[in-house]
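Note that this complex is displayed minus one protein chain, with the remaining chains in position.
The block that comes next holds chain A.
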């Protein structure tokens, strides 16, 4: 009993030491002095949690029972590390780029962030790992008893295991959940397990050296003993070897604790390069002395002694208490490191995928607002750790520690190996779907439970002996250890082949027949093509580069024109020229809304989140998706554009046709008008010239009158032809302007003189000094316009005492000249047509114009860069002539 107390004291001291190591490492990491913590050596040593108490104690027992078969447990992982490092690198890269927290997280993330999948994987992991934790409790308990050298009662047995479980739970809670950060790395724990890795290797090698040289007397005698022992003659079963190697290889990838140290705790994927040779070397060192210890133990120890404890009992039997103590600590290290990491890994899964979703849904939306979520996360983790260890203890309690250690280990391996198809399929096969993964996992898990896990409890726990022998309800083909009538296989191989092959089959078939969701496709591309993406995913610089990335993406979704317009308007509203606005939350919301219209809200959110560095998909993948979307949209846009183009062309043709018809009508009307205007004076000329030619009794006065009419009409004809030519030249733009400077007053004077204002009854009011505005224009053409307006007023003003007011003003850099008379004005209907050719107001043919005057005025003002318009509501008829500012004109 005294020995036991010493042992407990030493164990506690050792735990305290680990505590300090972990504490210091955490602090060093927190202060950033942790370069050496993140060395490949520490990484490799942390991988050694693969070697649990099962390996430490059980390998010798395994060798003593089954010969060299124990080597498969080391060969599987070694082959993976050496021969499949590129696959591991992919796994690590994905784990890091996706910020994966556990194997359940990775699989659920790959298959569209499906929580149901995460729950299934978590359940498999917990069920698969629980026997393994029980195994550790059992091995430490057995070791303690062996050390104490006394057979304990069953109650005492359980009490030791309970204390151990509680102690490990405490340690794990203290170190596994110290971090308030969401960061899933545990520098302190990793350091502690690295130290433990050294301790267990040292202990095993020390015992091995002692056994070979201290007991057997050197290498030669040991080899002699081996060749004489049963181990040398045991046949190697190739089926079991292949099965075990497969299982142990799968275990390296799928055991939650291995995934934790291999992927989650990985600081740098280059560490894998070192680990790929150093870890197999470590395993080799661990296995080196297994056979000698087993052989010597079988030789020296009394018959019936548990070979699982030879590592401990051999030194004890030789009185080497200190070596035995070291050996015990080695085994203790193996057990504790495994339990701690497994508990951390499982608690992360249980907490993230089971407890937190339930808690969040029970809290509703308010939980997201309150700031206490992280405390809830920690509490949930801690409770999960305790729960995991409690499960381990209960399993230990239920099985009574009766099984050989190795068998329990294999059950665990086979259980968690069920996640292998989904894991590998997920990272290498884009076609794998959530439905497929779920189908495979559930199938494999159920078969494993039925053929391996439940029978492992022995008869009468889950199955009666009758069921084992004849199948449930007498269905022979459903015998748990001989499914579909396939008997004669090793039960382990039987369970493994059935569970894994049906798992893989269901996974593949269900994947092929189901359709992935967009998120699955996205994540699938992410995972499978992880190396195609940037070497350092998730690193996005702030500022303009980000805005540019957003623009590039937005262009693919919204089309270049819309995206650029959006960015430009946003930039403009921020007072920035160009296309790259400051990234504000408001802008991101706006962009998201815009994009949601094209690709849906979720995708838009994910895309923007990614570019802003807050999501787990890389930009390249989004670009691929966006390109795909854009292609589809472009195709439909092209179709739309083509049909729109057709409609447009048709409309244009119709319009052109209408225009041509209209022009044709206009031309007819114009010719008809010209004909009329020419023939009318010619009629008078011909008629009167014939009258004059007839001679006869015509009075002299009449003769003179008729000659005058002929003369006037000839002039009218000439003027008409002049006007027509003038208009034609103006309309064709062939007119050459004679630009020169002058004042508006002088132009008006010239126009009044030409219009014969002095001899006309119409009085003209001018605006005096305001007319003293210099302008630079074709003054003769301008005068022509003024003459036209003045003579129109003279002809058409119907007031008794006609007055024409000519006012000159400068308005907003323009020169405005208004001609307003005091007549009855022009009716509204006519106002619209007076500037058309041959339009005449009223019936006054006698006015003599052909109706081309205002048309010519309009053309002239157009050439001079100004305009002329009728100004309604001025009492009489009013025309406004507008000219560009004199100075501006001069500058031209």
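We take it that contacts are C-beta pairs under 8 Å (C-beta built on N, C-alpha and C of every residue); 3 or more make two chains touch, one makes a residue touch a chain; residues count from 1.
Note that in this section contacts and distances are computed from a predicted model.
S.K.: Have a look at "Branched-chain amino acid transport system permease protein", "Response regulator receiver domain-containing protein", "Phosphonate ABC transporter ATP-binding protein" or "NADH-quinone oxidoreductase subunit J" and point out the UniProt protein name belonging to the hidden chain.
M.R.: "Response regulator receiver domain-containing protein"
S.K.: Which listed residue (A:375, A:676, A:740 or A:809) would be found touching the missing chain in the intact complex?
M.R.: A:676
S.K.: Taking the full complex into account, find the residue in A:26, A:105, A:570 or A:713 that is in contact with the omitted chain.
M.R.: Answering carefully, the residue with contact to the hidden chain is A:713.
S.K.: Which residue from A:685, A:727, A:747 or A:860 sits in contact with the chain not drawn here?
M.R.: Checking the options A:685, A:727, A:747 or A:860, the one contacting the hidden chain is A:685.
S.K.: Touching the absent chain: which residues on chain A qualify?
M.R.: 672, 675-688, 690-691, 694, 709, 713, 842-843, 845-846
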